[in-house]
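Removed from the display is one protein chain of the complex; every other protein chain stays in position.
Labels A, B and C are assigned to the chains in the order they are written; within every chain, residues are numbered from 1.
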Amino acid sequence: MFYRESGQFKSSYKEDMQAFPIREDKIGIAVWLLLAYLYVPFFGLPGLEYGFALNAIMIPVLIFTITTIGLNILVGYTGQISLGTAAFMGVGAYSCYKLTSYFPDVNIIILIFSSGFFAAAVGALFGLPSLRIKGFYLVVATLAAQFFLEWCFIRIGWLYNFNPSGAIEVPQREAFGFIVTGAAAEPVTRYLVVLTILIFLTIIAGNLVRGRIGRSWMMIRDMDIAAELIGVRPLTTKLSAFAVSSYYCGVSGALMVFMWLGAAEVESFDVNHSFLYLFMVILGGLGSITGSYMGAAFIWTFPLVLKEIGKVFEINPTVMENVSLVAIGVMIVFILIKEPHGLARLWQLGKQKLRIWPFPH
Amino acid sequence: MYKKIITGAVATAVAVATFVSTAHAEDTLYIPALSYRTGAFAGGGTPFANGFMDYLAMLNARDGGIGGVKIVNEECETAYNAQKGVECYEATKGNGALVYNPLSTGITLQLIPKAPVDEIPVLSMGYGLSAAGIGEKFPWTFTYPTSYWSQMSSILKYIDSNGGLKGQKIGFIYLDVGYGREPIPLLEKLAPQLGFEVAMFPVAGKEMQAQSAQWLNVRKERPDWMIMWGWGSMNPTAIKEAAKIRYPMDRFIGNWWSSAHADLVPVGEAGKGYVGANFSGIGTDFQALQDVIKYVIEPGNTRTDPSKVGDVLYNRGLYNAVIVAEAVETAQKMTGKSAISGADMRLGLENFNLDATRLAELGLAGFAGDLKGDCVDHEGGGPVFMQQWDGENWVKITDPIAPMSDVVRPLLEAAADAYVADKPEWKTQTCN
Amino acid sequence: MGSFIYSVLGDPFVQMLQMPDFLMQVVWEGFVSGILYALIALGFVLIFKASGIFNFAQGIMVVFSGLTLVGLHELGVPAFLALFITLGVMYVLAFSVERLVLRNLVNQPDIILFMATIGLTNILIGLGQWIFGGETKSMITEQLWLPTGSSVWEPGGGLVIFQHIDIAAAVIAALLIICLALFFSKTKVGRALRAVADDHQASLSVGISLNHIWVITWFAAGIVALVAGIMWGARSDVSFSLQIIALKALPVLVLGGFTSVPGAIVGGLIIGIGEKLFEIYWGPLFGSGIEGWFAYVIALIFLLFRPQGLFGEKIIERV
Partner (left out) sequence: MKDIAQGYMTEDGRQIGAVLMELKNITLKFGGVQAITNASFDIREGEIRAIIGPNGAGKSSMLNVINGFYHPQEGEVWFHGKKRPSMPPSEIARQGIARTFQNIALFHGMTTVENVMTGRQLMMKKNFFWQLLRVGPALEEETVHRRKCEEIIDFLEIQAIRKTPVGSLPYGLQKRVELARALAMEPKLLLLDEPMAGMNVEEKEDMSRFILDVNDQYGTTIALIEHDMSVVMDLADRVVVLDYGKMLADGTPDEVQKNQAVIDAYLGVEN
């Protein structure tokens, strides 16, 4: 009724190759964007305290969405599993910190984007073994990256300017005349910066996965031998996936520390966080950018909702924390069994239902 | 099937939407407790949180709160995870939080810059950023009753008074994260001054329970004394390994996060002689603790295992609550308001006076050393005393040992300057 | 430069020769942790052989089984009854994993199954903390009649200390491996297991129930996990941080090959002894504390040159 594609014809391949060929989808995206830019900055989220809505929900969810898109490029699109996500984020965060100390006057947003390149380089380096090894062996290689980098974040004092607390503390920096980092930065400024970066990176990821490079990733994922026999070079393809994925992780790591946490030590980049991001990818949907949004939002807000439910029923927060661990585990298994394409696929099915609503037959 | 999932998703969405921040009436004192009873360090987080919550609950039950105002003490689980810590902070600060006790160095570091902006003080009791003890530079952060650096200097004094420090080799075994590495600059500075040698034995966070390599190294290096900055399951493992290589226990000293019942009970007899630093009383032989038992534990309004009341970490959590309560009361007196704000609380934290008389009034005679709030000194410069494990329990073995403030203070000031240096708009204060 | 070369190639060996008793101690400690790594790796191998699943939850199974045992004992259950019940719990776990997870994921890509076991890890962490609390617990060593204390050997004025529990760990691990070997070669079920490992299709055609086999292997992996949990718990304590240490089994598997039981044992010993030697004699060059990643990096380098491991079979790809 409200959602249909019949009657919409494409007269050129260009039109058919758009990200959202269906008109209703375009309207939907526009509504989301309007909400994100015009509603949230002024009113936060309905029913929630403004500061909480921005600082504890919107900003982290947007940042984790970048991480999830990045990891999805690797796991969902290229089929290479990685348990080193958090460490690659750390590379981004520590490089950004070093860049701000070397170039205090450069626009911080440029530095955040640049720090992604360091993560990309490190990611590609640890992705090298993926040429010879596959599947579970790669798990071990990425774990090696995770643990080795964690060690570096602690041991190389230069990375945190030999700060006795061993942590990186975000200095105050401005961009375009606004304070965007440090405690004095307004949540709404940080929110808008993160949102804009996310949208920019989403568009780029969307372009990549629909084009030649994305196809070569998916070829490797679906059948690497056939891909090779068609002329895809496994090394460059896998490395490009590792690099692009790590770039996203690096940028999100820098954003996480600079736009959200304000200070971080190695604990924020430990292996448990790598699992968390993998869960976001799985739950959202392997190989789906929309799913990345959903996965990040769901995994982050689910425990918060549980906490609130716990308060209502006066269940102590420890129990609720454990309930959320178990529930997320169960959901992961359930999703893998029932719908490996995750929430994104459910969303599509929902839309399909809408398409024929209210006359399902 | 999909119908169910979608219904579930809708239900979840509704639940999110009904996330109403519980409005707290003006006449309560809202004190959030960022605690961790899950995760790798739950063993230490649980008793601390219990002590903190039980004392405040006792004040509510016995006195009707502080100054006649009820305390609302809300627990938020952080799992010792900095991300969840931020989320807990944001979830609670809107309710009019008076003070944050982050109970994790990582979370403390995140809250320090937020405190002046949101005007809610941070009390990181004996953890967090040592430099925050400089009140002029960190008006909103407190590390009462002392800092890691002061503590280390007290431990060195203890060694000095037990056969001298000069020419000795001190082994330092630490959890290889920010917390464990913090005293290293002090050790490196003091070693040449006081003529001792240091050997470092880092223990990686995820190798906490596999320390045989470190202790083999200890056996190779043969230090005269061992000092430990450990936490969680690192502690009992270290003591067990020390016993294995037959390291003399009475020359093995843990800091105040490495010498609790939770650390030594699993070791038992093998840990006999192990020394630990502490700044809060042991046992339940205090009127205030008896009140806690009477008003909170016995009626069952708690999650505490009754047998663990009076344990080291329980009492430390309780002491944290005592400082908070005292600051609240001071603030109430100073401002004349019964329901105070975070800014008032800051005043209270700078002006309370927990001297021996006051402690006795609170039913805590001899529970801790004198502690006086101060504008300049947010560290308290408090002494620590040494306790020893007798195989079953902790026994206090020394009087409070004052820190080497003359050495520590300049170091703290330098660190504070460094912290502030790259923050142009950082708010400092001048005292008097 | 010269002194650097000396500190890499000279000094460590000089130290070894100067203190042979200490070297022996280092090797012994490495041997014992190697045995424990091997035990955990063995759990991985069992499941991988029978079902091709890389069971990431093996590490948490070690913690979970240990916690169940200690937790039950804390509730007043006598030690050996608690042990028996824990075995029951591990069977129930194996059964439910097969019924609720594996059965529904047959024929899915390996990567999906692997991710499912990560989900399972989360479930077990949550359940374990929920039921038994997150505090560190001490293992009921004496109640299980395991030895404590130590013996000293003084070769030529030196000192080597052997913890009795370590000796027990080595002996029990050896017994367990022998039992498993006998089980595989002498019993009907064991032979069926091997058939499954060799060829799923073929074993189906001779009428072996795959589901039944899976339950048995997961149960066997559970038993191995329990033994590893008891031993590690007795050496330090039972806590959730053991789970990450258990991941050390992964580099062990890389070295030994995913499908080889002797590979798991040899790999475990190489990693265990190698990382101790490296940490003690070469660690100071890196500022010590390198055990956290050493094994992984070794595995990584090894992967580049011999991806199938020491004992694994070479993979021939077909189209």
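One rule holds for everything that comes next: a residue touches a chain if its C-beta (ideal position, glycine included) is under 8 Å from a C-beta of that chain, and two chains touch if they have at least 3 such contacts.
All figures in this text were calculated on a predicted structure; none of them were measured in a lab.
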item: Touching residue (missing chain; options A:116, A:287 or A:317); value: A:287
item: Touch with the omitted chain, as defined above, among A:101, A:161 or A:207; value: A:207
item: Which residue of A:186, A:228 or A:339 touches the chain not shown here; value: A:228
item: Chain A residues touching the omitted chain (full complex); value: 12-14, 17, 204, 207-208, 210-213, 215-216, 218-219, 221-223, 225-234, 240, 287
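The rule is short, and it goes like this: only the chains that are shown with their structure count from here on.
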item: Chain pair with more C-beta contacts, B-C versus A-B; value: A-B
item: Distance from chain C to chain A - Cα centre to Cα centre, in angstrom; value: 33
item: Distance from the mean Cα position of chain C to that of chain B, given in whole angstrom; value: 36
item: For chain A, residues contacting two or more additional chains; value: 147, 151, 155, 271, 318, 321-322, 325
item: Multi-chain contact sites of chain C, meaning residues that touch two or more partners; value: 129, 244, 287, 289, 292
item: In the complex, chain C residues that touch chain B; value: 15, 19, 22, 25-26, 29, 32-33, 129, 133-138, 150, 161, 163, 232, 235-237, 239-242, 244-245, 275-276, 279-280, 283, 287-289, 291-292
item: Interfacial residue positions of chain A with respect to chain C in the complex; value: 75, 79, 81, 129, 132-133, 135-137, 139-141, 143-144, 147-148, 150-151, 155, 225-226, 229, 271, 275, 278-279, 282, 318-319, 321-333, 336-337, 340
item: Contacting residues of chain C [partner chain A, same complex]; value: 54, 100-101, 104-105, 108, 110-112, 114-116, 118-127, 129-130, 244, 247, 250-251, 253-254, 258, 286-287, 289-290, 292-293, 296-297, 299-300, 303-304, 307, 317, 319
